[in-house]
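Worksheet: the structure to be examined is printed underneath.
Selected chains only, in their assembly positions.
Letters A, B and C mark the chains as written, and numbering starts fresh at 1 in each.
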Amino acid sequence: MQTRVVVVHADREPMAGVVNPGPHQTYRNPRVGVETRELGELHPDEIRVRMMYAGLCGTDVHVAEANPQTGYIKCSAPVRIGEKGRILGHEGVGRVLAVGSHVRHVRVGEVVTFESIIVCHYCDVCRRGQFNQCRRARLLGLEKDGLFGAVVDLPSMLTHDVGAMADSDAGLRAAACVEPAGVAYVACENTRVAGGDVVVVFGAGPIGALAAMLSKVVFGAARVYVVEPIAFRREFVKRWCDRAYDLQEFFDDPPKAIDVLIEASGVMENVTRTFRRLNANGRVALLARSGQPLSLDAIDYMITNAISLIGSRGHLCGAFAKIISLYQSGRIPLDEVVTSVIEGPEELCQLLGTPRKIFDENCKVLVKF
Amino acid sequence: MQTRVVVVHADREPMAGVVNPGPHQTYRNPRVGVETRELGELHPDEIRVRMMYAGLCGTDVHVAEANPQTGYIKCSAPVRIGEKGRILGHEGVGRVLAVGSHVRHVRVGEVVTFESIIVCHYCDVCRRGQFNQCRRARLLGLEKDGLFGAVVDLPSMLTHDVGAMADSDAGLRAAACVEPAGVAYVACENTRVAGGDVVVVFGAGPIGALAAMLSKVVFGAARVYVVEPIAFRREFVKRWCDRAYDLQEFFDDPPKAIDVLIEASGVMENVTRTFRRLNANGRVALLARSGQPLSLDAIDYMITNAISLIGSRGHLCGAFAKIISLYQSGRIPLDEVVTSVIEGPEELCQLLGTPRKIFDENCKVLVKF
Amino acid sequence: MQTRVVVVHADREPMAGVVNPGPHQTYRNPRVGVETRELGELHPDEIRVRMMYAGLCGTDVHVAEANPQTGYIKCSAPVRIGEKGRILGHEGVGRVLAVGSHVRHVRVGEVVTFESIIVCHYCDVCRRGQFNQCRRARLLGLEKDGLFGAVVDLPSMLTHDVGAMADSDAGLRAAACVEPAGVAYVACENTRVAGGDVVVVFGAGPIGALAAMLSKVVFGAARVYVVEPIAFRREFVKRWCDRAYDLQEFFDDPPKAIDVLIEASGVMENVTRTFRRLNANGRVALLARSGQPLSLDAIDYMITNAISLIGSRGHLCGAFAKIISLYQSGRIPLDEVVTSVIEGPEELCQLLGTPRKIFDENCKVLVKF
């Protein structure tokens, strides 16, 4: 069986003298293209899926794009690109065509969405149930071939049945957005957003927009403010927040007594500059990877006010089931985060070549396969 | 200065042979009436308040009503009724007329609502911040004179400024409902209602109705079901839940996999009968006092599924500020829980004489002073 | 390859008219014997283990013993006994002889101890990391063949490397006790035992004794009291508690202000009788299965004091790693809980026929294979 997939290739040339080189210091000269792959015999633990929708994430773009200064890919999240390249994509929904011989909990014909972290279940971290930090985690579409293809083979453990969302196109589009919603959900959990809180979100990309939506509708925030430099995204996110600021507006007069700050922009300086507006017992989640350092100059203020910062990665530990249930109950309009739907691998490949179009004119882009 | 107040008198005759006699085994023959009181010099730690609205709680009714079998008052919550009787009422909003000489944090002219638990701040429980269980707690309107009067003197520590709610009648009515909303809020906290949960509430009195509203809007429940035998209340609560059942309907086909059960009806048997429908890691809050025992016959099921039960009392530890903030943000329509507004102490006194009218035709009743 | 194993057989005759018959209402006439089994080809996900020590648990005894009134087995925990009977045993340590073709995280020659709950990793409960309540959990030695044999085949997922404990006989005996220590650990977690707490444990069997030890040494309890009717166990547990009571002594003058009550005796009445001595915000864990109901007559007291009860099952979610680490650091003398070591399946089989000897003269009994 043959399938068309979107693959990134890059040259592995780790920078000399870097102790822990990230992907942005290891892979140069990324090239993205559509390729035809022959699907062989299915691995016993995998399933074969005909993709319906896949979502485009900033990480996909950052793998496919070189930093003009360094020539290296922009992405600092874990990536492994071998000789055959890497099929990108880690958000999506599809129908199960076949299941491997060991697979018991998925059936042919099911419509499923996917987690994007392949966990080991055996390390000490998995065993204490903190899957998002699995020591042997591999990321779908980054360290293991992903979802950008007409038909793809995937570890069966990643699937969640979304049959109940499959009776409408809106439902399917929502199903393709469960993964980023899960990332936003875990950030809200990590910062313990609670009834009456004042929440500030930096960045109105899909994660930021979903964090705003969830903070308000699911976690009970009283006021949610989003800060976003791109005009389209700032306008777009207004439906889910009390006010959307550009950077200048925000720093001219930031809200007082911020209970929770969710950093989804990758600009660490935003945290530094907002720090003294955090409320007593305030909490900060860092989500967006940028490879940049963070400087905190208000440590005494942090001590007096018991402010906490936490790194937030992942979407596991129950978030998928909660989000699916909340969507089915009509609580969260996940599909509304989608601003464009493009067709097939060729169009996707083309779009990856024009990243500004993705960021400047969209929140979430889906690809229809 | 003179004021008209609603006072309950009763005969103190503790039942013989009861080890820990509750009020329902101590006070007989309750009589409620309107009395004129002379307000003397203000205590240094108190404030004098002109009441605007007071809320009528089931507890008030149960203090004023005798159990026809026993002749004792129905209420099993802590009550102390001395020779002068007890001014009832522990929910309300008013304007500060004067403040005692030690009072620093309240100003004359402020519009304020009130906590109803007078805590000591010095016992070990208060010091660990768990005010709802203060060892020396006294309940307003039950163990200390309360809010049912045109002008009342109150401990200053109970007040919360609701000036921002005072510019509309709806806002003032909402302010009078912060206390019961706080009780419902704490029950949701105690059961850790979270995103995607299935919640069942027994009882659609004000506490139950507010618990349904908060579960859904603030705590992220996916589905909320209410069980209520009284037709009026069942119809009324529909706006805040996914389905309102009568008892028969519910027990004929109870929902499966209930994450949270909030018992606000006082009928312990409801818990026993629903127990095997609780989900893994399910949680039960017991709120309503009835002096009745609870029998659990599914202990093995409770162990296998790590189900927990918790007694839930109070509204302190931050709930008031959260509720006020959520109301101001337009998140929770507190005032909509009010179904009748009556005028002054005489009408209140009359209504206390016809308790079925209160329960069968109302959710929350307010008194305008 | 042949091995000698200890097997229980019983007649499956579910009681008529019981809605959810437990094992104690399903299996009659238990017979325990030593059998020879041929070990065939190893399942791809399993490992073959030469047992070194296995621990005897009250549950094993209760499966092997009939209730004289009913003729049914005493055990109310999940059990499935088919035509071939069931190899008992779910605590132990052994050396890996062979690993199945899919097994990656265990190596031949390793010394390992075992979890006793086989989880699915795919149900919603596993996915939120709460393995102890896995919806498809199967219990080792009860629903799946267990550890009472010279050589046994086991799901590889259960193993924990205890190589660092294998250099002494004491270490190996400790390794055989990690599972019951895990059960006690989870009970302490479920009741949030914390610094300065007063803890009461009902039952000084291995779980109770370990709960006492852990409460004090690991969870910071200030005072730990154990209540146990059997003289041997009461004497034995004194090393790990501040006082060991018999029932009469305890109920004549129970401690005041109990923060945590751990019920490991199976006598529900103990909880009922102690309830009013629980402190504000007190917590009760129910561990021991008896198929008996619990009656709580102090519901108003439970509400006023925000007392909570929780069912506690399992030892997963990190407890094993913590216990192994604590033993290695010399913090918890696990091996001291062992009071007898018997030799091989025949002696074990014989001992199972004299249950009073197990309970009246021992804390933990190990079998050396």
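To be clear about the criterion, a contact is a pair of C-beta atoms (placed from the backbone, for glycine too) under 8 Å apart; a residue touches a chain by one contact, two chains touch by 3 or more.
The shown structure was predicted, so the numbers you read here are calculated from the model rather than taken from an experiment.
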Overall copies of the shared sequence [whole complex; 3 in view]: 4
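Just so we're on the same page, only the chains that are shown with their structure count from here on.
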Cα-superposition angle relating the copies subunit C and subunit B, to nearest 5°: 180
Inter-chain pair with the most contacting C-beta pairs: B-C
Inter-chain centre distance, subunit B versus subunit C - centres from mean C-alpha coordinates, in Å: 43
Inter-chain centre distance, subunit A versus subunit C - centres from mean C-alpha coordinates, in Å: 42
Residues within subunit C bordering two or more other chains: 130
Complex interface listing, subunit B residues touching subunit A: 185, 194-196, 214, 217-220, 222-223, 242, 321-323, 325-326, 328-329, 331
Subunit C to subunit B touching residues, read off their complex: 20, 22, 76-78, 125, 130, 132-133, 135, 190, 268, 276, 280-281, 286-287, 289-297, 299-313
Footprint of subunit C on subunit A - complex, ascending: 102, 105, 120-122, 124, 127-131, 157, 316-318, 320-321
